[in-house]
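Working notes, beginning with the structure itself.
Only one protein chain is missing; all other protein chains are in place.
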Amino acid sequence: MPIKNTDPIDLQRSSNTESDTHDSSLEESAGFDRHTIRYIQRAAATGLYEIRGLGAKRRVPHFDDLVFLGASLSRYPLEGYREKCTTTTLLGTRFAKKPIELAIPITIAGMSFGALSANVKEALGRAATEMGTSTTSGDGGMTAEERRSSRTLVYQCLPSRYGFNPDDLRQADAIEIVIGQGAKPGGGGMLLGQKISTRVARMRTLPEGIDQRSACRHPDWTGPDDLVIKIKELREITDWEKPVYVKMGATRVFHDVTLAVHAGADVVVVDGMQGGTAATQLAFIEHVGIPTLAAVRQAVDALEDLNVKGQVQLIVSGGIRTGADVAKALALGADAVAIGQGMLVALGCNSSTYVQNGNHALALDDYHALGTQPGYCHHCHTGRCPVGVTTQDPVLEQRLQPKVGALRARNYLQTLNMELTMLARACGKHNVHHLEREDMVAITVEAAAMAGVPLAGTRWVPGLN
Amino acid sequence: MNRQGAVSAAVFDLKRTSVREINQFLHHPLGNVTHVTIENPDGAHNVAVGVNQPVNIEIRGHVGYYAAGMNKHASVQIHGNAGPGVAENMMSGRIDVKGFASASAGASAHGGLLIIRQDGGLRCGISLKGGDIVVGGNVGSFSAFMAQAGRLVVCGDAGEALGDSLYEAVIYVRGTIKSLGADARIEPMSDYDSAAVASLLGQAGISASARDFKRIASGRTLYHWNADANQEY
Partner (left out) sequence: MCGIVGLLIKNPDLREHLGELMVPMLIGMTERGSDSAGMAVFSAPVSEGDRKLSLYCTDSKFDWPKLDASLHARFGMLSLEIQKNHAILQTAAKPVDIRTWLRSEYPEVHVLSIGRAIDVYKDVGLPAAIASRYAFETLRGTHLVGHTRMATESAVTPKNAHPYTAGEDWCLVHNGSLANPHSLKRMLEKHGIQFESDCDTEAACRYLDWRLQGGEDLETALHHAFRDIDGFFTFLMGTQDKLALVRDPFACKPAIVAETDEYVAIASEFRSLAHLPNIKSAHVFEPKPAQIYSWSV
């Protein structure tokens, strides 16, 4: 059919076979894009900040921007099976009588009972035990399920002190003093009323069904000079047996790690902005804290500067997803990683199905009821997790059975570990802790600058040369 | 140490024995030792922390931070002043500070009774989770901040922002209150309140009339995120 110049609509229709959304007469604003418009409309409707779960969703420089320089003519790889690659990891050697020995350098990050169901805590504990690694309690205290199922349990001491008590402290394998987390450095815990069930309320000494407001500072100390004394108190109470970790959301990492070491930490845990949460204000998640990539580098620099690398260990968290991420974190200088969100995804977070009586059941309707879809869901704060992970609802929590969850979590950890050792071998290492930053280059300028490794194909490290 | 007789006492001098040794002693089965005296604390930190048995401990002097921290079952008398965080996270037992207490006294205490004969400092009873605190003198600003459960009885005055962000803990004040915190409000004293105050004063051995106290409790308006309520977070 001949194209008439006077008919612009016809022109477009004949030349453009795509849908209306790609119609070039529609111009979206980069500043006031659909997400921003929705944000403003929501604020106008509710008069309250938006609260959601998970971590920063926007793209930031991350481990994906680093690549390994595998074996070549100048560097020789190890064979896959006979040539062993050690993954044993020792944490807390500085002051504790009983340091933690892990079989793999991949731990499970602190997530609260309250944010998660009891079944999930048990599943994670079982998986960790099978893989020879640790789990961590969260902002709600220690559950019997977790202590029973997890062979190595790190007990958090948070600003809220919900459920914190000396009996659980004595039962723990390590103590983690939480100053902040990557999702919300400077903010306190949050749990909305729909998740404050009878059991959660009792553990946290809160009325059922209310929206929990938490402190952002510790009640009995402020600052590293007081932290010295607090760490000593916890050591005294536990007879100097257990390693003390100090966890911080990544902000002024170099200074904070230095101060944590001065204050007496055995292990420093640094959580980047990609770190998740079950509920906090959107403004915190996306706009406070620095990317994990930038944080690792600063943390390692601080430890090296103080000459305590090897004495004080570093655990890195915040968006660790794959074996490659683990390997890269170790290569940059971390002794171990902690995984939160990744573990939940392994259990079914954002999956379209859950397991019921050995079969997969569709959860799509429940996602839609929340106004979302699998792959996009961040509605942990609602307590209506379609796959029974971040919920206290007695019906929903049955969708994640400990046995099924444990198997999935364990498989995930095993895969990560296999990838880690494979990459280490490819770089010629018989011990994953021998990975070093010189094994990598960056494929973007930002990543090169943040990680302090050269831009691929050049000798250039922005900021250093 | 007296090994003869059914009941025994132990005496430690912090000028010669370390805090660590004393705490280790207190953490192990005490046999027939029921009374422990600790002399010359001179502001030492972490004295008698994590005790987990019903022993009587007398500390003769001023202590530093976290004295009797996370106490369970023990009865501790401090014949002097206490630094920050005395009896923090106490689970049970009785701590009696004869002098004044510094900031965060009884922070996050779940149970037991903390008595402060003179003034309690700033943030007295912060994050309280079920313990009871009786103060013979005044308390400083931000006392009972985010206090969730338990009772704070103040025979003197209270500073600024009393009971800011209060949950279910109840505060009784005899003197003046400089200012109330967010969601804290003065409510009429019921018979139940009067009885509670009388009982706590009796346990502390402080003579005062329950009638003279005001009850401060949570208005419960911050319990749910509510845009219309003009709440301060």
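So that you can tell them apart, the chains are marked A and B in the order they are listed, and the count of residues begins at 1 in each.
The definition used in the following text is that a residue touches a chain if its C-beta (ideal position, glycine included) is under 8 Å from a C-beta of that chain, and two chains touch if they have at least 3 such contacts.
All values reported here derive from a predicted model rather than from experimental measurement.
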{"item": "Given A:262, A:360 or A:403, the one touching the chain that is not displayed", "value": "A:262"}
{"item": "Touching the absent chain when the full complex is considered, from A:50, A:168 or A:226", "value": "A:226"}
{"item": "Sole contact to the chain not displayed, among A:23, A:101, A:167 or A:305", "value": "A:305"}
{"item": "Residue of B:69, B:84 or B:112 touching the missing chain in the full complex", "value": "B:84"}
{"item": "Positions on chain A contacted by the hidden chain, ascending", "value": "217, 222-226, 228-229, 255, 258-259, 262-263, 305-306"}
{"item": "Chain B, residues in touch with the chain not shown (by the definition above)", "value": "42-45, 62, 64-65, 81, 83-84, 99-100, 102-103, 121-122, 140-142"}
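Note that in this section only the chains that are shown with their structure count from here on.
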{"item": "Interchain centroid distance [CA atoms averaged], chain A/chain B, Å", "value": "37"}
{"item": "Touching residues on chain B, where the partner in the complex is chain A", "value": "19-20, 23-24, 27, 45-46, 49-50, 52, 64-66, 69-70, 72, 84-85, 88-89, 91, 103-104, 107-108, 110, 123, 126-127, 129-130, 145-146, 148-149, 165, 167-168, 222-228, 233"}
{"item": "Of all residues in chain A, those that touch chain B in their complex", "value": "46-48, 51, 160-161, 164-167, 169-170, 192-193, 204-207, 210-211, 213, 215, 219-221, 226, 229-230, 232-233, 236-240"}
